[in-house]
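Working notes, structure below.
Note that one protein chain of the assembly has been removed; the remaining protein chains are unaltered in position.
In order of appearance the chains are A and B, and numbering begins at 1 in each one.
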Amino acid sequence: MTGFDELRLDGVRRRFGARDALAGLSLTIRRGEFIALLGPSGCGKSTALNCLAGLLPLSEGSIWQDGARLDTLPPEKRGFGMVFQSYALFPHLSVRKNIAFGLQMRRLPRDEVRRRTEEAISLVRLEEHAKKLPGQLSGGQQQRVAIARAVVLEPSLVLMDEPLSNLDAKLRLEMRTEIRRLHQTLGLTTVYVTHDQEEALSLADRLVVLRDGRVEQIGTPEDLHERPANRHVADFMGYRNLLPMKVKAVHGPVVAVEGSGLTLEGTPVGQVSPGDDVVAGIRPEDLHQGGDGVPVTVEVVEYQGRELAVEARTPSGVAVHLRAATRPAPGDQITVTAAPSRVLVFPA
Amino acid sequence: MTRVALRHRLAERGVDRQLWLLVPGLACVLALFVYPFAYGIGLSFQPAEGGVLGAYRTFFADAYQRDTIATTLGLSLPAAILNVAASVPIAYRMRGRFRGKRLLTTILVVPITLGTVLTAEGLLNYLGPAGWFNRTLMALHVIDEPVRLTNNYWGVFFSLVITGFPFAFLLILSYLSGIDPTLERAAATLGAGRRQRFQRITLPLLAPGLATTFCLTFVLAFSVFPSAVLVGDPAGTTRVISIAAYHAAYEVYDYPLGSAIAVVMGVVELLVVAVVLGLRSLLYTGSTGGKG
Partner (left out) sequence: MTLVSEKPTSAPARRRLVASPGSWLIWGAVAFFLVNLAGLIAAVVVNSFGSRWFDTWLPSGWTTEWYATAWTEFGLLNVMVVTLEVALLVVGISVLVGVPASYVLARRSFPGRRLVYLLFLLPILMPPITYGIPLATVLYKYGFAGHLTGVVLANLVPSIPFVILTMTPFIEQIDPAIERAARMCGAKTWQIFLRILAPLLVPGILAASILVLVRTVGMFELTFLAAGPDSQTLVVALYYSMSAAGIRAQQSVDAMAVLYTSSMLVLLVTALRFVNPTQLVARVKEDPD
């Protein structure tokens, strides 16, 4: 493998007309890393990936591979592999020929092409389907062909653009494990685009959260999960309760906030002082029923297997989401509490 | 470095080496269409006498020449309208699958293969005074003596319908097939009858296609030349503008006048097309906005 030690994106920017689809992405990818680009639809994830692949020219910035400039090279000279959301299998070529295509483009000896193709086919366990055309495969099988086609070239970097979004829930979980397994056994470096935070958290070594073409936060899954840098990242990381409040008092590492019909204590993220407008972020699973908490009225109860998801309303009419172990009835008055360390207070 | 940078700026705007693929096509159109056309326009402003606009003045001053515009429009507009208007209900009934659809479509499309000359020969034979059509009508005592249907306006008109209808029909059938049939079913569940479904759902969706079809059919009919000579009355009632242009250029060898007539012909034709396309955009916004 011709790999690199380090791939550096330096202020990569891409405009469409007057609009920035990607506004200054700086990131260093180390060999062997699994990086996930995460963000809501239209935030510029695919744009970033295509810029990296060379499929889109940059508007500004540069990409460096161990000190050599990369962004002036055409895609076919970069030696990266890519898995597309729609798979983009060549419909007129059999599975085997699809996988062999890239090797043939490199004009490798026939024996080597055959050997490596067969290896890749067995790697993704498609031996029985090697003669079929893509149209005769199931979604998951097509997905595996797409992955095999990308990794058979032993690319120094594998790019994946929402590769699992077309699969059903069960297959998605299976393929997720499969991708991580391939990443490890082949020692790949991977950049993976998704809008599914759970997928990103479980797969990646590091996450890049994008919003409106800007980087909101870069960090490990634990960083993002426990310490989102701002309310937008928090929103994306499952902090479903984002309540507008006001700071009442600051006691060292704990602030007292009130508003939305609630009074809470929480941990500030960034600078806050009494009287500030803030947003309190709480995950549903950190908002507990019972104790001498705040009274709310139950509105909707959803069964979710091990627990119940409850939507309730505070006296001032703001909706809050929590988990419950026992089933309350709609209309019940209950009280809720949250540990101060689990309530993040963001400047509004 | 600056060359690389420039190439990059251009690539960002979508200009790169792939655009070379356009060049052969563009070169052909420029050399074989734009250049001759410009040359023709230039020629039309250089008549032997009468100054810059002399050729145009000659054309418009002479009623015999000028009237060819009206004659051509009088033939091509009704023919194009009839072709489109007849195609819509027929194509509407032929949407969806049924047995024999392909055969029927093929039969309706056969006239495309006839070509002007066979159509003309056929019209002369079939509709002529001793032809089967008149014979049948006389045998049925509908008429007492043969009606004259060739070597006049009607001969050319029929020829335009025979060659133009299949074309309009095919286009409209394909436009109609492109309209999602679930839309009409949705309208049916909302209580719209057959007629309302056609008027309020299908027709507005078809309108742009209708306009395009009309334009293409009109261009075909407007270019009428061989049939106007063969089954028409090329010196009188069916002296269409292309005959005038051909006559000026290749029988009188007055190239400036021939070019001028060709230019007039193009302008008139584009005017009609522009009006139709303008109407189409009116119609389209009108129907969506009106209902909202």
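By our rule, contacts are C-beta pairs under 8 Å (C-beta built on N, C-alpha and C of every residue); 3 or more make two chains touch, one makes a residue touch a chain.
Since this is a predicted model, take the numbers as computed values, not measurements.
The chain that is not displayed touches the following shown chains in the complete assembly: A, B. Among B:Ala55, B:Leu160, B:Ile201 or B:Val273, the one in contact with the hidden chain is B:Val273. Contact with the chain not shown here comes from a single listed residue; of A:Pro57, A:Gly102 or A:Gly213, that residue is A:Gly102.
The chain omitted from view is touched by exactly one of B:Thr116, B:Asn151 or B:Thr238, namely B:Thr116.
Counting the whole complex, the residues of subunit A in touch with the unshown chain are 53, 55, 74-76, 79-82, 84-92, 101-102, 105-106, 149-150, 153, 159. Where subunit B meets the chain that is not shown, the touching residues are 13-15, 18-19, 21-22, 24-26, 28-30, 32-37, 39-41, 43, 86, 89-90, 93, 96, 98, 102, 105-123, 125-127, 130-133, 135, 162, 165, 167, 170-171, 173-175, 177-178, 185, 188-189, 209, 212, 215-216, 219, 222-223, 225-226, 229-230, 242, 245-246, 249-250, 255, 258-259, 262-263, 265-266, 269-270, 273.
In this text, only the chains that are shown with their structure count from here on.
Note: centroid distance subunit A to subunit B, computed from Cα atoms, is 55 Å. Listing the residues of subunit B that touch subunit A in their complex gives 4, 8, 11-12. Put simply, subunit A touches subunit B in their complex at residues 15, 57-59, 72.
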